[in-house]
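Missing here is one protein chain; the remaining ones are kept as they sit in the complex.
Labels for the chains are A, B, C, D and E, by order of writing; each one numbers its residues from 1.
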Amino acid sequence: MSRIDAGIAPTEVLTFGETMALMRTDSPGPLATAHQLALGIGGAETNVAIALRRLGTDVTWIGRVGDDGLGEKVLREVAAEGVRVVPILDPHAPTGLMIKERRTGDHTRVTYYRASSAASRLTPEDVPAERIAAARLLHVTGITPALSASARETVFAAVDIAREHGVTVALDLNYRAALWSAEEAGEVLRELVTRADIVFAGDDEAALVVGTGECADLARGLAALGPAQVIIKRGDKGAHALIEGEVLDVEAVPIRPVDTVGAGDAFVAGYLAEYLAGEDPARRLHTAVRTGAFACLVAGDWEGMPTRRELSLLDSTDPVQR
Amino acid sequence: MSRIDAGIAPTEVLTFGETMALMRTDSPGPLATAHQLALGIGGAETNVAIALRRLGTDVTWIGRVGDDGLGEKVLREVAAEGVRVVPILDPHAPTGLMIKERRTGDHTRVTYYRASSAASRLTPEDVPAERIAAARLLHVTGITPALSASARETVFAAVDIAREHGVTVALDLNYRAALWSAEEAGEVLRELVTRADIVFAGDDEAALVVGTGECADLARGLAALGPAQVIIKRGDKGAHALIEGEVLDVEAVPIRPVDTVGAGDAFVAGYLAEYLAGEDPARRLHTAVRTGAFACLVAGDWEGMPTRRELSLLDSTDPVQR
Amino acid sequence: MSRIDAGIAPTEVLTFGETMALMRTDSPGPLATAHQLALGIGGAETNVAIALRRLGTDVTWIGRVGDDGLGEKVLREVAAEGVRVVPILDPHAPTGLMIKERRTGDHTRVTYYRASSAASRLTPEDVPAERIAAARLLHVTGITPALSASARETVFAAVDIAREHGVTVALDLNYRAALWSAEEAGEVLRELVTRADIVFAGDDEAALVVGTGECADLARGLAALGPAQVIIKRGDKGAHALIEGEVLDVEAVPIRPVDTVGAGDAFVAGYLAEYLAGEDPARRLHTAVRTGAFACLVAGDWEGMPTRRELSLLDSTDPVQR
Amino acid sequence: MSRIDAGIAPTEVLTFGETMALMRTDSPGPLATAHQLALGIGGAETNVAIALRRLGTDVTWIGRVGDDGLGEKVLREVAAEGVRVVPILDPHAPTGLMIKERRTGDHTRVTYYRASSAASRLTPEDVPAERIAAARLLHVTGITPALSASARETVFAAVDIAREHGVTVALDLNYRAALWSAEEAGEVLRELVTRADIVFAGDDEAALVVGTGECADLARGLAALGPAQVIIKRGDKGAHALIEGEVLDVEAVPIRPVDTVGAGDAFVAGYLAEYLAGEDPARRLHTAVRTGAFACLVAGDWEGMPTRRELSLLDSTDPVQR
Amino acid sequence: MSRIDAGIAPTEVLTFGETMALMRTDSPGPLATAHQLALGIGGAETNVAIALRRLGTDVTWIGRVGDDGLGEKVLREVAAEGVRVVPILDPHAPTGLMIKERRTGDHTRVTYYRASSAASRLTPEDVPAERIAAARLLHVTGITPALSASARETVFAAVDIAREHGVTVALDLNYRAALWSAEEAGEVLRELVTRADIVFAGDDEAALVVGTGECADLARGLAALGPAQVIIKRGDKGAHALIEGEVLDVEAVPIRPVDTVGAGDAFVAGYLAEYLAGEDPARRLHTAVRTGAFACLVAGDWEGMPTRRELSLLDSTDPVQR
Partner (left out) sequence: MSRIDAGIAPTEVLTFGETMALMRTDSPGPLATAHQLALGIGGAETNVAIALRRLGTDVTWIGRVGDDGLGEKVLREVAAEGVRVVPILDPHAPTGLMIKERRTGDHTRVTYYRASSAASRLTPEDVPAERIAAARLLHVTGITPALSASARETVFAAVDIAREHGVTVALDLNYRAALWSAEEAGEVLRELVTRADIVFAGDDEAALVVGTGECADLARGLAALGPAQVIIKRGDKGAHALIEGEVLDVEAVPIRPVDTVGAGDAFVAGYLAEYLAGEDPARRLHTAVRTGAFACLVAGDWEGMPTRRELSLLDSTDPVQR
């Protein structure tokens, strides 16, 4: 351990949550006939953090992992992307793990080894008030409160501290059916929505909180709970937003997707990067759909996240730059 | 060798034939510029056997291979799939071998090293009457009689024994131009058709036996030779069948195929699995086209064969299950 | 599911226990800098089963795994080796998993994801009396009772049934410090030793049961608890045995080991294969040390297990056979 | 060095220029997250040479490379294709190198390490008059004069010698923006065009020399400078030609391209092979578009170049030949 | 770019210099017959930085790279290790590159593409005084002054600033014959030695500065130039040191080396980590030889650097920890 105390450096975005080791087969087929797995990492919050960083935003991620090789892997990959990492090594629980079986090119089955993982043991002490206060924006997802009671408590505590310090709170609902029931999730997420400034949700996720409805109804329903900015992510149908009372619709960028996992996180990062840069809502959504589209062009949850320079490739027709 | 004699266990389906070591390049291009080959196995009868097993049917395969590393490979991969393997090790001849050059994504060239292979030395003694009698269905293909005189003799002997014991005989014509002429094949296959209960054929294969004609003509022509169930496999155009006098047409499942090799074998397995399960002809064909479609979604002759649970993925629109 | 009931086929050796998916880095270095993992399987009982099978003994393994891709992997690899597999699919718990980090060529760190695994939920019903009665020998290890209370109960129940039916009981102490304390293990293993006919142990493992001592003391101590055959495995120092009152010492075969994991299981299989073949104790130990030595020549827990023909390579000086 | 002087063997086509080591990532994504690079070679003139050789034409390539491992790589791969290689090893400069980052499936970024490379030090002495005189056709590209002053001098000297000896001069404009400005290139290429018999150009390249215009205008403009054969390569729109005063238009072969790099070189080779074989202009263009189309079906700059036998696969509908 | 100014954070060690992309063949043999290269990074200063970080020391590295994919690779790998990276992107020059050909297991040939690289364009402005003042120790090597005049100037400027601010200056002579002559190097390195507090050198390197002599003579000669701590690295013969007037000799740890590249950098890091932790000279050297030994156990320039916990593996005899 270093004997120099660097204090808490200011950051634009602070986020935390579970990032797991991610193993996947290289080509489609049964996992049982595979002999090699690619080893990487994945987690909604670090997907957003990496995408933000590639877009030029300063980000800090607080991550709790096991004191094991996979934990080192998680920490090193996030740090590699230029995200500032605040590691919490849990000597008593392993790093979470997910295995992706690409059964066919279009069907992926995910198996988790995350019950009792290190990250499920997150506690409010892991996310100290000074770190939150040193940020301009706190980003949380609806996955963390599903991990455990203490993780849920951590999210609520962090959000409350952010509000106290005037730090903007962004929330992506990110409902994961494998972790909790729709009923339980709906109730908790509704509580979180009431405390957030910016809320991202898919149609189905919004419906968990405000009941089924048309896209515009969902946005209005969420906004009615408090958040000034509500954005409904609609995949290849674009996005619908209700921002400071203004309704905006944006179309998706037409692409041939290779891997749609991570596209929602890319969208969130595109929006937040422009928000923090002081851009207007239309510009935020413009960048959001483009960032989301680009992320679909490469396999991997976050590997395809674009830099600002790379976003312009979406407009290029020349396949080779030389 | 074990000193415990397990006797001949009953099985639902008995099959036999040549399964070869299969080497293929991973990505398209000339074989001459490749540096690595993927090592697997392939054979029409074991393709069917594996597909049947994944669909839940009990299958036994009698396989003659060389007493060498590639023979061990063949045996271990078939056994790995849960097919019961009755190995015959030939100390005097090598295991057959096929090499697949994917010259482009759409053009594959196959080179065989199967002349004088162990499997071409199959003899009637290799397929004893007790094993046939212990099965409900015997499945043979038109490849085996093309391998050698003794292999041909083995097929006819097995079919005769099956008929004697009231075991259903299924036959897939499977004409291979590299092994014998259309004339020679037509004559032999016609003889086999007269002895079969269930016959599968492509349009061209049926024409070898009954002469050119419309799809319905071909089916009628084959049925006139004896088999109560005749199914014309028509690839992405579906299938036409004449079953116990009833005409049925079924459309293919629309997919983007990755590798169509093995699709015909999958179709056969889908049909036979439902036939053995007592399902009606429409249900048999429904499962047959779906099994065939699924097999096209993954590279490899048999790796893509689906389980019953996986068949439902064809109806799913959610790319990731988590 | 097949509608044919095959009954319980007789087998020479019956064994059961946890076999896990095993992921390992291909070359030495930190796991955190690796990008690919080789996917295989490993478990002490299947290591023994596979080695026995390669030596020509008929073996049946009862395995409880998760109803997931890694469970399919475990079942297919064991079946591939010709071991008869009796699968028990647990829909409520995942397949156990181990990750091997080869930090240097000489130092390996293993991380387990096996707490609450499917195999830890083994119950006495999983190992029915008919299966035990149909065997000549039951092989158990000291790992299974460390997995859970129900797994422990299963081992004791199976051993008791074997004794009732006159089935020989073989036990490898296999102490795993990651699973339970030396105290707890010592007590349970002592109980098992009293019920076994053949006991295998390393020096340290024997000491857990009978207290520290010279090699001969340890063997005598174990034999005093009941077993007619006690074999102390001593790695590159060979083995010491007390068999039906006779003391035997055998030297190890001098080799340059590549991977010593699995060598103890190979030793056990070599001994048991000869015991079942009716060979005398000296012959059993001769084959045991040779099988153990051979297994060290190849990376992997079981991949290096030799056939009887391959054992003779230990005497060959010609590197290439052509 | 051999002590036998083989003299200067006659050849059909002589060509020279820079061929570099080429490293590329296997799958799309940032270079920064890649861990393996495929090592190959690439250069416009050897692409043409290899394509010509596969079509059956005798070709000689004069190549200047560094006296290093990558230089050996370049020489061995060109020689492997049956092209006669005249190596010039430069002990004072390294072999040129290019790195291809496939950022997405549709966007490739190329980085060069070719400034001061061995090939940029080409001098007129490297291309002796006897070698030129021993050929029927000299092929040069607009890349070489962009490498350095001495390389430019070498091209002009070689072209002049060819004209003196009645050797046909073929020129592919091949403008590379990374090497020189449009202005500088336009001037030099215009000079070369006036000296060539056969000129190939893309629309944009032709415009550099004769100013913007319709396709037919461009061809007429180039022809007005001297060459009897002018061919405008138009990618998936086919080609337009003005040959001995005759206008010809040919459509492209419809394909799904995998990698379009090298397609232009394939087109050139298809044209030249037929020209040397005495075929008429329509046949030359027919083969040119087919060779270009085939080259797009496989990844790699030259790996996909077809043999004459393989060209017929474009007409085949049977995916597997067996 | 982030709009939050984080200021200059204090660091224990500051270092700078050229880190290149590093491509190497996986197995021994000619580069010309290889088809894949492993892509990594390497540089003496980042080797030391990474080793220091793994030992728990806080380190900052200032790196100048090209604005290209390989530059991103260099930055991401150093950041991945937890070293704080201060990137300087040079839009006008490429990232340096080195290629390692393992001709045999014992003979490696390195080819460089580093002339005119981005790092050779380092200038004093790249290493601002505030960053130096914020460190406890500045580490430089004799490689940087060999890159270019401006790089040399940068080293001297940085060293002078460090001395002004009381920051300890550590210097590893690191003579590279490919970059400059022994005469030129001797003169410049001598100047640097006079300005350093801690000097590391191999026997041959020390001789460049003070003339040939016995090990003790070399140390005395260097110490006479000013540095209070002089350490002669002697590879598998250990080390000799003259520290504050005290002579110390330490033996190497006996190991079977896999790759000795990076061992000298590991040694330096081991020494400096303990120096900064306030340990006495004997302890520093003890850790230095152990860190150096460990680094030899794994392939790669820095991949094998140990953590403090891993250093204890050198004393372990148990190959598997589970």
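Everything that follows uses one rule, which is that a contact is a pair of C-beta atoms (placed from the backbone, for glycine too) under 8 Å apart; a residue touches a chain by one contact, two chains touch by 3 or more.
Just so it is clear, the model here is predicted, and its values are computed rather than measured.
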Option touching the unshown chain, where D:His35, D:Arg76 or D:Arg176 are the choices:
D:Arg76
For the chain that got dropped from the picture, name the residues of subunit B it touches.
23, 30-40, 68-70, 72-73, 75-76, 94, 97, 99, 101, 109, 111, 113, 115-116
Subunit C residues touching the omitted chain (full complex):
256, 258, 294, 297-300, 303-304, 310, 313, 316, 319-322
Note that subunit E touches the absent chain at residues 27-30, 33, 98, 103-110, 112, 176-178, 260-261
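Note that in this section only the chains that are shown with their structure count from here on.
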Whole-Å gap separating subunit A and subunit B, where each centre is the average of the chain's CA atoms:
47
Hey, what residues on subunit E touch two or more of the other chains?
35, 75-76
